[in-house]
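Read the structure below first, then the notes.
Subset of chains shown; positions unchanged.
Letters are used for the chains, namely A and B, taken in the order the chains are written, and counting of residues starts over at 1 for each.
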Amino acid sequence: MESKFKRILYGGDYNPNQWSEEIWEDDMRIFKDAHINTATINVFSWAKIQPSEHEYDFSCLDKIVDMLSRENYDIVFATSTAALPAWMVKKYPEVMSTDYEGRHHKFGGRHNACPNSLVYQKYARALASKLAERYADNPHVTCWHINNEYGAECYCDNCQNAFRVWLKDKYHTIDELNTAWNMEFWGHTIYDWDEIVVPNALSEGIGRDKTAFAGISIDYRRFLSDSLLNNYKMERDAIREQKPDALITTNLMGTFKGLDYFKWAKEMDIVSWDNYPAYDTPWSQVAMTHDLMRGLKDEPFMLMEQTPSQQNWQKYNSLKRPGQMRAQSYQTMAHGADTIQFFQLRRSVGGCEKFHGAVIAHVGNENTRVFRETAQLGRELESFGTKTLGSRNPSKVGIIFDWDNYWALEYTSGPSADLRYVDQIHQYYEFFYNRNISVDMIPVDADFSKYDMIAAPVLYMVKDGMKEALESFVKNGGTLITTFMSGIVGQSDNVHLGGYPGPLRDMAGVWVEEIDALAPEQHNTAQFADGTSYSCGLLCDLTHLEGAEALASYGEDFYAGMPAATKNTFGKGHVYYIGTQLEKDGLAKILSEAVSEAGVNSVIPETTALEVTCRVSDTTRFYYVMNFSGTDQPLPESLSGKTDLITGKTAPAGSVLAPWDVMILQEPLA
Amino acid sequence: MESKFKRILYGGDYNPNQWSEEIWEDDMRIFKDAHINTATINVFSWAKIQPSEHEYDFSCLDKIVDMLSRENYDIVFATSTAALPAWMVKKYPEVMSTDYEGRHHKFGGRHNACPNSLVYQKYARALASKLAERYADNPHVTCWHINNEYGAECYCDNCQNAFRVWLKDKYHTIDELNTAWNMEFWGHTIYDWDEIVVPNALSEGIGRDKTAFAGISIDYRRFLSDSLLNNYKMERDAIREQKPDALITTNLMGTFKGLDYFKWAKEMDIVSWDNYPAYDTPWSQVAMTHDLMRGLKDEPFMLMEQTPSQQNWQKYNSLKRPGQMRAQSYQTMAHGADTIQFFQLRRSVGGCEKFHGAVIAHVGNENTRVFRETAQLGRELESFGTKTLGSRNPSKVGIIFDWDNYWALEYTSGPSADLRYVDQIHQYYEFFYNRNISVDMIPVDADFSKYDMIAAPVLYMVKDGMKEALESFVKNGGTLITTFMSGIVGQSDNVHLGGYPGPLRDMAGVWVEEIDALAPEQHNTAQFADGTSYSCGLLCDLTHLEGAEALASYGEDFYAGMPAATKNTFGKGHVYYIGTQLEKDGLAKILSEAVSEAGVNSVIPETTALEVTCRVSDTTRFYYVMNFSGTDQPLPESLSGKTDLITGKTAPAGSVLAPWDVMILQEPLA
């Protein structure tokens, strides 16, 4: 299999421009000790390299590139367009964004440009072009990194005008738009495109997170995502003009709500992302997010940023424990990464990220625990050569993740304010994770036929074509898992009339008559035929069987006895409909049955508290075995006797993995 | 007694304009099954029926009115002026309101007009006039419903100018205004009317809810209430011009803080209101709010809106349990309603209220629990004919509710931030509710002589004339209950000097020297002569007897032994002064004595966990008996043997009411 890289990239963000040149020499020496082979440069230097409209000054950048080239680094070249130069804001104030409250901003921060500013576009494009012209032919420039962590919002008049154009392209007529947005509601009927205003705190917004018209607000999210994507494509194309085969990416942010990453990935040569879990983020959620990032293109990805130890912007920025960064890096690769990159290589002297961890700490030398761990990992990765590069994570389970749905579900006013999209998806992902069943995170337009099982929790928005695609998947023998709050609306947030779960009703064989919302102090129970009973809450669907069988029934309240979860045979396949939020064990009971029936297998036959994934190259299966459990864990028998890629040694039967221990056990393909 | 209606109106908000005409036919058929006889139409259609300054298009509305007339509906005709047309905002941006933060809004939402905008006034008046001209003579148009849930705030320059005029009318001279607002404080002395600015976050506001000058801020609330009332009167008068005997209302919102509903009610032909309790609102509070709405005009009222089951905008929108909507509807009538109307008849397909319950759910047919319950209630109500219409709720107890006081009390900085007006009133109401003692919620200018007992909790603001009126009431044998934080200020929030409780001091026979504020974790006790002791907190008055006797004394702290509650004989009557927030049983102990002494009776002689009210027509007493207790309750003996209006059957001795059960037992007047 092919990788985009000739070696595992190991390194990260590097800002020598913030330091004197004597420091650069130290850096090179120290990085070599850590087997660092790549540096991401020029992420935030626009003001420095372009002092005015017509002046560019690449002298410092030239020196950096020369040095890194000399040292045979893979250079990840950023375009510096994620923070505006102060001079530009002074001269062209409209280039700054206007926030949700309608306040036009002054110079400051980053991710601060109005994406529809022609001034911004003109100079960002020009800069990308200049950089490519100057540096793209350098053979050490391995990858282009456009902008940084796209995600700004803007609600200025400029964006308002662009939004109207975007809407005209989408709806063609005012009538179609009035219908799509259900503008008869609250008498919002419009007669002209220029009656449309941006949906923010001064118009349709209800608080920060809700809206009077989800149709408008979802479209505005789509528009903002597209606007930034256009900025990305503009820079990408400027680079392409200079270097048609350049490898181009931008760093994404996992489950970040603002951008439709599946749409973005189509325009990216490779996905890269920044992984910053909090001290209490479950490892299953980190794994899920990696799988989502891999799923964007269904290809290996770059880990563009992680911290060697500490972050600064979270509430409590705990240290990574000894071995944790290493284990976390291997987890990243276990889920599909071909690079391990840090933010950053040398810790800042000032600014709000000065307490963000780095390979070289403020002490300025290599005599730190964090450096030693970084160096150990560098040594290990270097030893792998290209073996794992480009290998894939085969999965028979897909979980649907959809940004339109994310937006729509969380805009919805009622039935419960506690419904969070990512949390809901994670409850399902976690089941597979705990059983080491490989999962692809997939878009709504994925090729479902690749999978034996598809989970689509809270599939609130069912867009055109999905009914047919999902029905075809099930008819052909697939197993679909879906839940409460599914099948409710179409692409513009208008309800699929005729009874919930709308387009899913036939295949699920149920009709949901009502949806009860339970306050946090309220619970019901789901009772199974075998006498077991589990707590449930948040929402309880009042469901009628229309062909499905009940797997569990409510134990309490006036709907006691009604189905809490059902299973329907549809064609050759099955649809499970889970009508309430079950406690973990209750959910596992149902999903275990579904998995077993669907013939979906874990990566290894044993049950274990270890995380185990499998990447497969043309020649080898790599079993990534990682201990995030906090206590010693025996190596599962089926994996003993295999050779560990890291140590080169065979793992004997009876091996034990201590906390944070990792093995990569190899099995030649037959 | 006379009712405004010829039958019990049963129906609700109906928006066929949001649906295709085929759906209308379904609606008519299904509504008939539910015995629905009224529809509220045209609530939000301004943009639709007026596409520009000079165009009106009533074609769709004509069809709706024709259909409903054909089907013999009572039409409640709304004027559509509660949401601006987008075109109007585009052409006349000043028509939109400016919020408390000083931000002028763009098009969006509803309740969005500046009430002092001449543009708004011109077109709103014109629309009301056009509608009345066209439809008022239709005999099926039973009632006019102006605007919707008035309550918007505006702080624009336009309002600022109008405020100055309003103030000139009130105070005549700058000197009088400087005195009223105590402008010597913090050197706020003004010399010209145009130095006055609106009190918001950019001027006198302290946070969202407090103010540096309560005098200004209370006047601004009065002004805003008057401004919206002027909007109401303007539309009302436009309709009157076309139809002098039209029945005109607007839907109120219970204890909504923004408007002085007692002042509003004087301009309304009938009070109507929208009842949306949360899942955990006590039934006593729902009852209190009904009594308040009845009290506004001391007449039967319309329930303009309730949900058949679920809401959407609350945090947790639970379903109404089977029987709950019916019981709640009867409770509404038990407290004086002559109509039961829903929001809405058919559930929206889109917009932020799409999860708000309706008679017809998204499934679109009558095969739902909610519909069946609606139909059952419709059948029952139809069977009553006109028997209960117009009947009254005779009460010997009045509880004073006053919006000026509400505003002033909650603006006050100190002694405790936890003081909430409605909560305080409810603590007293709840006592009477639990004993099934009928209560009128009355304004400060009520005819007190109708009552044996008046409760005036936290009567913080005592305006001119109230001292005399209350003293006269007590002197003539009445019993007055008042509490801490009473008698403190006059109409402009300036203190009644000379010792708390100011104008109430003589009649209460106490002087309150100090007011201690207790944090939530702090408590004192109130100890009674009989040795019982109850927890108290929030505020503790340090009271001296000036003729009164102590009913209870503090048990702790340096004021142990000082009176916590007192009773004074004044003329032929008594004044109870309760100087602290007592736990429920402690308050009940005092009020039980007061009630007993005052000869105030419960509706029935028995103590019961059932709610029982009595409405009286010219010929009959109707005992509404409702079980909100959650468990079976025996019918009190005094009510057995009477005939149930709902079933037509006699309630035998030993009858039991299950949860949510209701009986309306009739007793002919002697």
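Assume contacts are C-beta pairs under 8 Å (C-beta built on N, C-alpha and C of every residue); 3 or more make two chains touch, one makes a residue touch a chain.
This one's a predicted model, so the numbers in the text were calculated from it and none came from an experiment.
For this homomeric complex the structure file specifies 3 copies in total, of which 2 are displayed in place.
The rule we apply is simple: only the chains that are shown with their structure count from here on.
When the CA atoms of subunit A are superposed on those of subunit B, the rotation angle is 120 degrees to the nearest 5.
Averaged Cα coordinates give subunit A a centre that lies 49 Å from the centre of subunit B.
On the subunit A side of its complex with subunit B, the touching residues are 101-102, 181-192, 194-199, 201-206, 210-215, 412-418, 489, 492-495, 497-500, 511, 513-519, 522, 542, 557-558. Subunit B meets subunit A in the complex at residues 15, 17-18, 44-48, 51-52, 80, 83, 85-87, 89-90, 103-110, 279-280, 309-319, 321-322, 347-356, 361-364, 368-370.
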